[in-house]
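All protein chains but one are shown in place.
Naming follows writing order (A, B and C), and every chain is counted from residue 1.
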Amino acid sequence: QQAYAGIGRDATAAEVKAWDIDVRPDFQGLPKGSGSVEKGQQVWEDKCASCHGVFGESNSVFNPLVGGTSKDDIASGRVAALKRTDFPGRTTMMKVATVSTLWDYINRAMPWNAPKSLGVDEVYAVTAYLLNLSDVVPADFTLSDANIAQVQQRMPNRNGMTTAHAMWPGKGLAGAARPDVQGTRCMKDCAVDPKVTSLLPAFARNAHGNLAEQNRTVGAQRGVDTSGTAAA
Amino acid sequence: QQAYAGIGRDATAAEVKAWDIDVRPDFQGLPKGSGSVEKGQQVWEDKCASCHGVFGESNSVFNPLVGGTSKDDIASGRVAALKRTDFPGRTTMMKVATVSTLWDYINRAMPWNAPKSLGVDEVYAVTAYLLNLSDVVPADFTLSDANIAQVQQRMPNRNGMTTAHAMWPGKGLAGAARPDVQGTRCMKDCAVDPKVTSLLPAFARNAHGNLAEQNRTVGAQRGVDTSGTAAA
Amino acid sequence: AAGAAAAPAPADGDPNILQLPEHSRGLGQPVATDGYGKPSKYEANVQRRTSPGLTQTRQASVSFAPLQSLFGIVTPSGLHFERHHQGWWDIDPSKHRLMVNGQVKAAKVFTMDEIMRLPSVSRFHFIECGANTGMEWGNVAVPTCQYTHGMLSCSEFTGVPLRTLLEMAGVDFRKSRFVLGEGADGSSMTRTVPMDLVESGEVLVAYGQNGEMLRPENGYPLRLVAPGVQGVSWVKYLRRIEVGDQPWNTKDETVHYVDLMPDGTHRQYTSLQECKSVVTTPSGGQVLLDKGFYSITGLAWSGRGKVKAVDVSVDGGRSWRPARLQEPVMSKCLARFSADWVWDGKPAIIQSRATDETGYVQPSYRQLRAVRGTRSIYHNNAIQSWLVEESGEVKNVQVG
Partner (left out) sequence: AAGAAAAPAPADGDPNILQLPEHSRGLGQPVATDGYGKPSKYEANVQRRTSPGLTQTRQASVSFAPLQSLFGIVTPSGLHFERHHQGWWDIDPSKHRLMVNGQVKAAKVFTMDEIMRLPSVSRFHFIECGANTGMEWGNVAVPTCQYTHGMLSCSEFTGVPLRTLLEMAGVDFRKSRFVLGEGADGSSMTRTVPMDLVESGEVLVAYGQNGEMLRPENGYPLRLVAPGVQGVSWVKYLRRIEVGDQPWNTKDETVHYVDLMPDGTHRQYTSLQECKSVVTTPSGGQVLLDKGFYSITGLAWSGRGKVKAVDVSVDGGRSWRPARLQEPVMSKCLARFSADWVWDGKPAIIQSRATDETGYVQPSYRQLRAVRGTRSIYHNNAIQSWLVEESGEVKNVQVG
């Protein structure tokens, strides 16, 4: 510190309070408060449903928040649909493992066009409403700092996460010493069958616009003129 | 070549003729032709004098072309005024060592707003005119490819150039193996007298505009507000 | 071959030579016509672009850098890819503050003036979105390398090692192994970063990008630079650093930027960008004008350090030869490679394969999918294939 005298100052308590809003999985940072599903529905319909749909199902502004979870998932803590390759989408509730994440994110970022405008109790309430839509809490539930740890025990995908990989660039979470996938530096007669297995269909060639206009007009090559083909 | 088949092609004779316009000190590249001082004066007054002044003396669009040379210089091939620290300016004729340079440059670049618009004989003529203004050729002279080599022998600064230095980054012209100036990497108690010997006068502080507006408005420092001081 | 090859010169010569162009016969424009200059009007096609249908809004979205038109390793800041979660802002730097709090002796506040007074470093690093090439996990989805690989850029970043600030606040490295970065925008993006990277001095609190300040789209006036780590961790509009003893599990750590495995589990905290490469010339959506010589070039990078080698194949992976690597090859930075190729006019499948200094070799789609399936969304670093057809047209393909 002495080396950089005059640079930086201690933060005041009020300043830390104003900005230190994160809520961790152990609920460090969670302010006291509460909100019922019923009040949450009100908040939701007023401030959230226009984008996310009345039941959190809308795909028009963002991916659906709710859906794809079951009572079995709540029991096991694993969302079964995530295993199904035929299952179309992945909702927020299918993926989220920690309830703190929902609380923290709604509190900091929602509504999208007016983030940080909700009161603490509104955040509790609307979180409760989303949890109720997924049957994590009953319709007469009131979520609070006192019971949120129990609710965590019912999160449908709470056991669905793993850090058993080598892609955390630190020691704390690394679950594997070596990368899971490894290529081979074969140089000749490599055992591959270079058949084209996937190609854009002709009708999709212009889905990204005319590629001739997306390449420099001078150089070793041009962009292909795709204006003759239909957009997808 | 085979390696890069299909890249580049032979230039045609007409193409090389159209672009290969440089004239070397040995007059390689100089086209046949001629022009008199008298005709040169005409060209000059029509196409050059508006910028360079009737006698090549103007300092309003560019530095003066003519002046500062003497009959003695023509004899010695060294412009004496270049030694004089009290001599204000350095004209083109004081510096130029080779007449080819004048011919080449006028032919490629002048008039400034219509380069390459002069005919070959016009270039000869206007070059003759400039040489006459400096007494290198008489008023009744006609400069031509046939006599230009003799004219070179009268260029005032023809002996004024040296390559005796180590700043040509090749072997051909390097006149010195080692740099002429060398600093010293003294680290302490260095024998210097750190007195300020030169400083901008106060009245010139705003000659380059308000320096506060020429520095970022955030960072370790600001620009000094010089708007209160007069411009030079 | 197809295309707009220049017409052969007439017998006496090319009119572009024989008739002197206007610019050889006139006076051009003055200095400082633009106090801040811009590209040639003939470069108007070189733009960052969005991929239609990828996102439902343009403020929680992506624009892709036109890799097919770039040279060397530096991405011009005007073409740097964008990824915003709640739109971008042009923040007044005189009002911007950085707070350091959490497990430190004393929480601190810094102004930009103060941060810019501290000793800084300038380093070249790539930044890649964890979702780059994400659309291609299952099959070919987009036509050009702008869309397949364009969530990738590389700049010279200037800033203060985060370590310096944590030391000023009084950190205990034995106790605190995690750091939270938090932005000042609407999303107030939060991501956990391992203290190991901070301790090494690699993580920067950066204000400079390619010699000037960060661009607003890239986090002006302050962003976290976490070399080798996916872009979302390079928190923009950085307002706060919290020091702690466990990760935060933020929305973009448990709902996004998690990799769905075939068994239905999500891999979490897969932050590192593994070794990867792509041929940018020639590449999808282009057309070769002629048979003959081409210089195949592209980019290679690794979140684990330096690229050691890149190999190139023109037969879909049956045979490979080493490409040239342009010096200097820097750690966690793009490397430009090139390889000579004479195109005989027959169909060819061009690929590149990078190896990094840890010995990790970029996998094929087959190798990658064998472990991770096709639904990960993130961290697709498979070998890219471009099919050159007889017409000269180059198409994005996957080979089996």
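One rule holds for everything that comes next: a contact is a pair of C-beta atoms (placed from the backbone, for glycine too) under 8 Å apart; a residue touches a chain by one contact, two chains touch by 3 or more.
All of these numbers come straight from a predicted model, not from anything done at the bench.
When the full complex is examined, the chain removed from view is found to touch A, B, C.
Of the candidate positions C:G78, C:G138 or C:G400, contact with the unshown chain belongs to C:G78.
Summary of contacts with the chain left out: across B:D22, B:E45 or B:D72, the touching residue is B:D22. Note that of B:L30, B:V43, B:V66 or B:V79, the residue touching the chain absent from this view is B:V79.
Within the complete assembly, residues 1, 4, 7-11, 15-16, 19-22, 24-26, 59-62, 78-80, 82-83, 85, 90, 92, 95-98, 100-101, 104-105, 108-109, 112, 115-116, 157, 160-173, 179-190, 192-200, 204-205, 207-209, 211, 213-224, 226 of chain B touch the chain that is not shown.
Think of the hidden chain as still there; on chain A it touches residues 3-7, 9, 11-12, 14-15, 18-19, 112-117, 216-220.
Of the residues in chain C, those that touch the hidden partner chain are 5-6, 9, 14, 16-17, 21, 23-43, 46-50, 57-59, 61-63, 69-80, 82-84, 86-97, 99, 109, 111, 113, 117-123, 156-158, 184-186, 188, 207-208, 210-213, 215-217, 220-221, 237, 239, 289, 292-295, 297, 326, 328, 330, 336, 338, 340.
FYI, only the chains that are shown with their structure count from here on.
The greatest number of inter-chain C-beta pairs in contact is found between A-C. One simple way to say how far apart two chains are is to compare their mean CA positions; for chain B and chain C this gives 46 Å. Within chain A, not a single residue touches two or more of the remaining chains. Each of residues 117 in chain C touches at least two other chains.
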